[in-house]
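Input: a single structure, listed below in structure tokens.
Just one protein chain is left out here, and the rest sit where they should.
So, subunit A:
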């Protein structure tokens, strides 16, 4: 082997007997070091000589090698070629292995056309073909389709097309299309995917081709490819055409100056894909050493052959590219070529990007041990604010980017999403020391007999069942195990993960039946809706138990024993000394006592119709409820409509309109009574969670009551102006309750977050009880809730990849103990360029808003607002300090991938949760803040920055289902500015909790007729009204849009938005409500977007002037 090999890489070769198991296969021995392509095809081009490679693969007949003129290099560096050079990845790995994709695919002759053996999808063939066409520009190029003649000639097919073509083409992702061959006996596992692969350079290419290759490789760069897109959309939807276009686009911002350098002028050792950075850094070449042709050098980053990058805009690509250059430069040298900067003041923010919320890509799926595209954690489950983690706290502090995770571990699946794979292994494989679960990012070492933990680097035994199915008595391919292919998996937990048998689902309803509640129609509506929802109750194992307590000045229990024919009401007037009036029957099995329960729900409104009690002893009711179910745990569902005013838990009416909008307002946002929090802590201990449904028009002190849900992992639902006579209100309640009961429910859960050595969780945000420094107790897991975790870097991160693993141990509603494991890996960097180009503005905004809520409650509203602004200005300042010269001082610039951050922060400040205004009732604000605390990024964005469409000008496809994606097509999103409002327009705006139709005064009568069913503008009724269902195409399409939004929001946050019709000259309050959603406009004290930017710039200028 190469004597210059990096220390710590053991170049031992395995005995040949173990290696090639398939005739003609290019299985490379484990531990062999060298270019992956060497094992497979080696081009017989003019010069490819990879010294030692050939003899390692004696089986590989030379004539099967593709006549490829050049062999590009492969670099498996997650971040960039240059970073690798600075810090070899996984220095402490013992062995260096080639990725299996590149080593173990059966090789098929390239020229001799044969039927595809494997299951190569036409798409991959197509891509390969396309790649080859581009390479062999000229003679071979021609229009070929997937089934065209060329495909059989040019593209070799096999189970592993990537291996069989050329390393360069290995960039094409195997996305499920390239099954791994099952080998008998020991196989070569891709044990160290992070290892830099040795590079071979083939020179002699004309510059143009080189350039083209660079384009391709740039495109396939792991940082640039967008791994997330693989999740949602099948790769085979990508037309080759799109790729070509993309490449052409990329060419536009490649730096052509650097290209000619490679065209053969350089020694062959250089990677064809080295980009322009080389020309700027001659030192690199010598450092890499021409005399070390096989050293892992930067070069083509082929791992992530992400074919589709349409969502990535060019600027971002450019930014990444520049970021890499910057990495070379190191921190000391200020790099003029910083991440592409966007001058914020130049143009209106491009809100269309908010629709996709694409985070910057981080890792290539090809770097995972299984190279499965699912090894990338989908951002909807887990999202980090930075997709390149700084190596040390110093860099992090200086960059001013908050480091945090947004987790939504148990989220409800949207239609079309794949369910989380469930595995039931005989034994759950975890690291002995740090208890990390095995995941796609571990490495296999010692011939695959041991695995190396990617958190603490301890090597652990690989259990036998990974390779041998003892029941079926046959070999199994470990790389097909979901825990090695998916970053999100669910284990069925064995006995040792239970302290007691899995608990049944218990739902205990505590319903306010005081005068106010009955009068508001809440009791009636809730009883009716619950009766309808009984079938939705989670009861898959038939063990679900249900109980009811009605509360006014006394407690009303209901004996629901199935032996009774009628429910029996037990009244407990002595609340000071409350006890449970019946030993059993208060909690009844839903299956057995169904009839009694139905009778109770049907009769409940009637029982209390004539009540005169204006008192409510919620505190006692909660204590009794807890006593009832604390032995088992479960859920207390609280329907409250009046302020509790009896017992120690009574709350004072403290709302004072004079205080609103003043610094004292914060006192209204803090709990007034310690009872509820203390009670919630007790509940949390007994695995009881509380969900609050608040119906009121009066003050209800949500600030105090919401702590019940906050501590117990529950949720709050708020119906501020609930009116049972309004069909929309009833429909909203019904839709939400249906979804509330039918969504997945997890019980007695704990959530632990592990991170690579050196990282420390510092703060947690969300609804949970923090039981230990990294353990969240969640009596029930609400799928809507997300959890935000802030982190610090305690010690410099030792490895090149940081890993975050979240494990959620829970009991599913079907009575199974399960562990859901989410693993996210992020490359580590020490360059500011990478930090900034890898920052995820959406996650940052989400995290900052959660911090803002906390700050608001502990300090006050103004300091929360100030802090958010200062975090923004600090970030911009840090960026400018790192990448701009003094001449740009007056400009307000941010990298392309952060350019929307100011808009998001401004919108957050204008959100009800943070807006400075004297007219927001404290209940409304508290509720908004409580939601802000639990919003996942996907729900947070529309709530702060509503989506806004012009309906009158939408084209005829909008509102129809898109056949390709199965989704409703929406018109293009508009900027939230009243400039967009035309006199004759009809607009739709959606903010997650409400849907507004804005009708311009000059709306065309035809449109009125089509959508509203009235002949003119004057006939339209404004207010909280549903649109009429009309039998014309327009009306249908508009209804499609509305129902799509409702469905989305119901699934995402269990919120069914109300529809408001707002006319240009309607009720001023309604009008203001709509206009306050237009975030780019000036609102009360909130600045318009340009003014806000000006303010930010001023703030930034101040500290600068001090120096």
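Rule of thumb we're sticking to: contacts are C-beta pairs under 8 Å (C-beta built on N, C-alpha and C of every residue); 3 or more make two chains touch, one makes a residue touch a chain; residues count from 1.
Following the convention adopted for this analysis, contacts and distances are computed from a predicted model.
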Hidden subunit of the complex - UniProt protein name among "Translation machinery-associated protein 20", "Exosome complex component RRP41", "DNA-directed RNA polymerase subunit beta" or "Cornichon": "Cornichon"
Contact with the hidden chain (one of A:763, A:1039 or A:1071): A:763
Residue of A:602, A:653, A:674 or A:919 in touch with the missing chain, whole complex considered: A:674
Hidden-chain contact residue, picked from the options A:599, A:685, A:1071 or A:1099: A:685
Of A:711, A:875 or A:1096, the one touching the omitted chain in the full complex: A:711
Those residues of subunit A which, in the complete complex, touch the missing chain: 674, 677, 680-681, 684-685, 710-711, 763-764, 769-773, 775
